[in-house]
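Heads up: the structure comes next, in structure tokens.
One chain of protein is taken out of this complex; the other chains stay put.
In this document, chain identifiers A and B correspond to the written order of the chains, with residue numbering beginning at 1 in each.
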Amino acid sequence: MSPLLEVEDLKVAFTRRGEPDSVAVDGVGFDVQPGEIVGLVGESGCGKSVTSLAIMRLLPERGNRVTGSIRMDGDDLLALSDSAMRERRGKDLSMIFQDPLSSLNPVISVGLQVTEVLTRHRGMKKDAARREAADLLDRVGIPDPRRRLDSYPHQLSGGMRQRALIAIALACTPRLLIADEPTTALDVTIQAQILDLLKQLVAETGTALVMITHDLGVVAGLCDRVNVLYGGRIVERAERHELFRTPRHPYTHGLLGSIPRLDGPPGEELAAIRGSVNDNLPWTDACAFAPRCPRKLDACTAGTPPVTENGRLLRCINPVEAS
Amino acid sequence: MLRFIVRRLIQVVPTLLLLSVLLFAWLRSLPGGPAAALLGDKATPEKIAELNTVLGLDQPIPLQYLRFLGRAITGDFGNSLITGERVTTEIARALPATIELSIAALLIAVLLGIPLGYVAARYRGRPLDTATVIGTLVGVAVPVFFLGYLLKQWFAVDLGWFPPSGRQAVDIDATHVTGFAVLDGLITREFDASWDALIHLVLPAIALATIPLAVIVRITRASVLDVMGSDFVRTANSKGLAPSTVRERHVLRNALLPVSTTIGLQTGLLLAGAVLTEKVFVWGGLGTLLAQAIERRDYPRLQAVVLLGALVYVLVNLLVDLSYAIIDPRVRVR
Partner (left out) sequence: MTTPRGSLRPRPSTLLKRKKTRIDDLGGRSLTADALVRLRRNPVAIVGAVIIGLFVLISIFAPLIAPHDAGAVFPELQRTLRPDSIPGSMPGFPLGSDQNGRDFFSRLILASRQTLIVGVLATLIGLVFGVVIGALAGAFGGWVDTVLMRVTDVLLSIPSLLLAISIAALAARPSQTTVIIAVALVNVPIFARLLRGAMLAQRDSDHVLAATSLGVKRSAIVVRHMLPNALGPVIVQATLTLATSILDAAALSFLGLGDGDPARAEWGLMLANAQAYLDVRPALAFYPAVAIILVALGFTLLGEAMREAIDPKGRR
């Protein structure tokens, strides 16, 4: 089956006058099959959000440079004109963001924010759009949807706002939905509800989902395949169960190991990955993770580690053994 | 909603009362007291004492204040020391001139300022933006009266494009209906009078508009920049909406909120600017009245005009607050 989305060697650099470029995404490549749920995992600063914005072409007009290709249906999204891209956004691919309150226009009603997508891409007239919008709000689990159409964002709870945003994103049944940490800003109890909702909806509509998160728990319950990012590159990619059972890259291994377990011995120290995200080496000279890696060899700082692919992707010369 | 309006109106009252107390105290604190001020050069201790009794100044102070308040509410602010006319009459006659000038200046500031601020923000960092920002900084630093004189010198005296002073040419016989020269000409179909009044308006309006224009441009630009970087604009873009939709429904509707507050503020400050501008262009409005009152120490007139200025400012700000409640749904809940 040919992939829905193919990202190849994507690089995003932020430029500032008088200062050297700051590379946020350093050669990322992955693909998404139709209907698949793919995870993009990493700590803050690893480039996952920037990748998603690059796919949607929502990066600011100036101050950055994007290279590589992002193919959807054979078209390179990066090569499209602005108006052609606008045709696709909201209709073929859409996105939901982290903070539901700030992601909604505070001075217009929620209903209008839903109907405007319908009007724009499905050419619906006002009454039909309102009916459809109420229906959408109902499908995402918002009670009393017809009245809610005229509510303002500040009158809704956090969970309801995120549901509304999901409704907006799925209004035109896009083939790809990108979710950038959709539950991070929500209460824990609501998080589970929203994730279940997402899972259910994308299954119903056949939409592929790219799930961006730093939370491995979210990944475990949701994704089919997982990409682990570090320092702007993908360091490991595997199918979900394989990744959790046998994490091979020391970073992934460290992430999984740092999750505290209820059944561990009491008084056990938390296993943290030593150092911080800022202790980086550039990928061009070495393995970026080397300064923090417990399995570091001299060869790790000698040059860029090669990538191996055999069903799963791995960027490491001294990975954890597959048991 | 109605409760909100009523509540805000009630809040204004103590401010106005306090203002009147301060104004009263101010007048009483003049060296020699108001009697001395009224008598001017002819003040002698006996005459002052006489006048004090006549004016009721030997009554207990609270009683004086109440009488003052009573008269003030009915619009009696006494008589001008210069012309002897009732102050309220003078003000009523001069008011339309200042209002006309203020409206003209406000129109210039808003109609030019908001688009300019938006464009500057939209093309941020490019030459137009830089020039605009510099312009706003300089605009606020230029003394209004100097700018007025400059405009007068260059465009009226040197180039002769516009008249240097006054509201209407001496030889045009215009019929007064409302006191608004341009409007009157249109009503009575004396179009040449209207046109003449318009030409007279140009230079003073530009001078008066400079500071509000600079401030409005600056606030609009900052507000638009702020909103353009916000998350919901990003959401709007992610929906693939047409740029005009994003601009009008999402960016501007939010960006113009603080701008409207600024417009209100600047309107209230126009009277202060008018004082200076009217002096330069001999406009004959409230500002001219005030300038004269200052020069000749005409306290009754001074007091009334200042009170009026403050009143206008307070009311305009109230209007702005109320309009906020209409525009911004978040405010209504409170």
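In the analysis below, a contact is a pair of C-beta atoms (placed from the backbone, for glycine too) under 8 Å apart; a residue touches a chain by one contact, two chains touch by 3 or more.
Remember, it's a predicted structure, so these values are computed and weren't measured experimentally.
The shown chains contacted by the absent chain are B, with contact judged over the whole complex. Annotation: of B:5, B:19 or B:322, B:19 touches the absent chain (contact as defined above).
When the whole complex is considered, the residue among B:82, B:198 or B:294 that touches the unshown chain is B:294.
Only one residue in the set B:241, B:275 or B:289 touches the chain that does not appear here, and it is B:275. Where subunit B meets the chain that is not shown, the touching residues are 14-15, 18-19, 22, 26, 29-31, 137-138, 140-146, 149, 153, 157-158, 229, 268-269, 271-273, 275-276, 279-280, 290-291, 294-295, 297, 299, 302, 306, 309-310, 313-314, 317.
Here is the rule we go by: only the chains that are shown with their structure count from here on.
Centre-to-centre spacing of subunit A and subunit B amounts to 53 Å, using the average Cα coordinate of each chain. Listing the residues of subunit B that touch subunit A in their complex gives 125, 230-232, 234-243, 245, 249-250, 253-254, 257, 327-330, 333. If you check the complex, the residues on subunit A that touch subunit B are 56, 58, 62, 85-91, 94-95, 97, 99, 102-108, 112, 116-117, 120-121, 152, 154-155, 165, 168.
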